[in-house]
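Here the complex is missing one protein chain, while the rest keep their positions.
By written order: A, B and C. Residues from 1 in each chain.
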Amino acid sequence: MVSICDRVRYVETDMMGVVHHSNYFRWFEMGRVAWLRAAGVELWELMNANIIFPITHVECNYKESALYDDEIEICATMTAFTRAKMDFKYQIVRKKDGAVLAEGESRNVFTDSNGHITRLSGAFYDRINAYYLKEQAEEKH
Amino acid sequence: MVSICDRVRYVETDMMGVVHHSNYFRWFEMGRVAWLRAAGVELWELMNANIIFPITHVECNYKESALYDDEIEICATMTAFTRAKMDFKYQIVRKKDGAVLAEGESRNVFTDSNGHITRLSGAFYDRINAYYLKEQAEEKH
Amino acid sequence: MVSICDRVRYVETDMMGVVHHSNYFRWFEMGRVAWLRAAGVELWELMNANIIFPITHVECNYKESALYDDEIEICATMTAFTRAKMDFKYQIVRKKDGAVLAEGESRNVFTDSNGHITRLSGAFYDRINAYYLKEQAEEKH
Partner (left out) sequence: MVSICDRVRYVETDMMGVVHHSNYFRWFEMGRVAWLRAAGVELWELMNANIIFPITHVECNYKESALYDDEIEICATMTAFTRAKMDFKYQIVRKKDGAVLAEGESRNVFTDSNGHITRLSGAFYDRINAYYLKEQAEEKH
């Protein structure tokens, strides 16, 4: 599990006084980016190699509302990985009391720049897979 | 099914040149609002009656990317309704060729302003339920 | 002056219960796009011709707050045009009473894909300039 911390921005709130639900997917994305960075892969590298990784599925279950100025922890864990796709699960945790505000999932597939499904090439695959296996081994303990 | 049309805004795109996936949930919301309006219920009325309707679940499956300036049709259909919750499903359709770009679902629950689950009161329930039953009857034909 | 109408989205509100001020620049952009379309120029065409048009200045004066569900009219008028830049001014008008909610300005410059200032080429220049002159002539009446 890779986690990053952030603070709820004023602009992320809506007229109900809570964070608008669409923003959680932006936080999930930040968690996914942080996970890939921890694995040694920057989005820039993928894009420069003409590898596109569109989202094909996301979902989120909301338990409690994040509020303006809340400090949150965005936790990302890879749950499946092949040359064709990568799945993640996420938790958004309120730092002051550890409450899990939301949990979610995503799937990215790998395509070329024409949108055709492709298979992730050697170096990228190896780095991501190594980190995925390491994470899985750690979670078993 | 209630549908509204819109045009993809430039700001909704990301550096991949397609609409960022988080924006679909904003379109779903516009569809949900339009459905409730068709049923005779404005969000303002609910809020003025201290009825809050937080999202507890959303998901989206992405099939093709919406692009800048695409004309889209946002289609919302209620799939379940009780005094405690309302579920919707959505389709985002590209107008020029009828392609379904994405499909999704959502659940709202009804709470009071303290966040406690409540049961939707008479007039609101009746209007929404009447439209829901009408919609279901039409879909069977 | 070219105008388009829109309705304030729920997601555009913030916890003060009004539209967040950053959204007005998204509306200005929609107005600018509509103006250029009226002049016969689509952003796609410019991008396909490798003409980039970054914003170098924007500003907005806010008079009254737009609220959720308000129907608004986004009015865009070109105020200066050369081969190197285009300036616009904007008004956001609340439809139900004609109140001017905000007024703003923007400047775009034309660059090539390396970010170097360039000069707008023949056909694009001619179409935009023709519409600009037509608009100016009409405003004098």
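Heads up, the rule we're going with is that contacts are C-beta pairs under 8 Å (C-beta built on N, C-alpha and C of every residue); 3 or more make two chains touch, one makes a residue touch a chain.
Nothing here was measured: the structure is a model prediction, and the numbers come from that model.
S.K.: Which of these, C:7, C:26 or C:127, touches the one chain of the complex that we don't see?
M.R.: C:26
S.K.: Touching the hidden chain in the complete assembly: which of C:59, C:112 or C:126 does that?
M.R.: C:59
S.K.: Among A:11, A:38, A:51 or A:100, exactly one should touch the missing chain; which is it?
M.R.: A:11
S.K.: Residues on chain A that touch the omitted chain in the whole complex?
M.R.: Missing-chain contacts on chain A: residues 9-11, 26, 29-30, 33, 42-44, 68-69.
S.K.: I need the residue numbers on chain B that touch the omitted chain, in ascending order.
M.R.: Spelled out for chain B, the touching residues are 10-11, 13-18, 20, 22, 68.
S.K.: By the contact criterion defined above, which parts of chain C meet the unshown chain? Give residue numbers in ascending order.
M.R.: That gives, for chain C, the contact residues 15-16, 18, 21-23, 25-26, 29, 47, 52, 54-63, 65, 115.
Quick note on the criterion: only the chains that are shown with their structure count from here on.
S.K.: Please decide if copies chain B and chain C contact each other with the same set of residue positions, more than half shared, or with different positions, and reply same or different.
M.R.: Answer same: the two copies use largely identical residue numbers here.
S.K.: When the centre of a chain is set as the mean of its C-alpha atoms, what distance in Å lies between chain A and chain C?
M.R.: It comes to 35 Å between the two C-alpha centres.
S.K.: As a quick test, compute the distance in whole Å between the mean CA positions of chain A and chain B.
M.R.: Once rounded, the distance between the two centres reads 25 Å.
S.K.: Please set out, as single numbers or ranges, the residues of chain C touching at least two other chains.
M.R.: Residues 10-11, 68 of chain C each touch two or more of the other chains.
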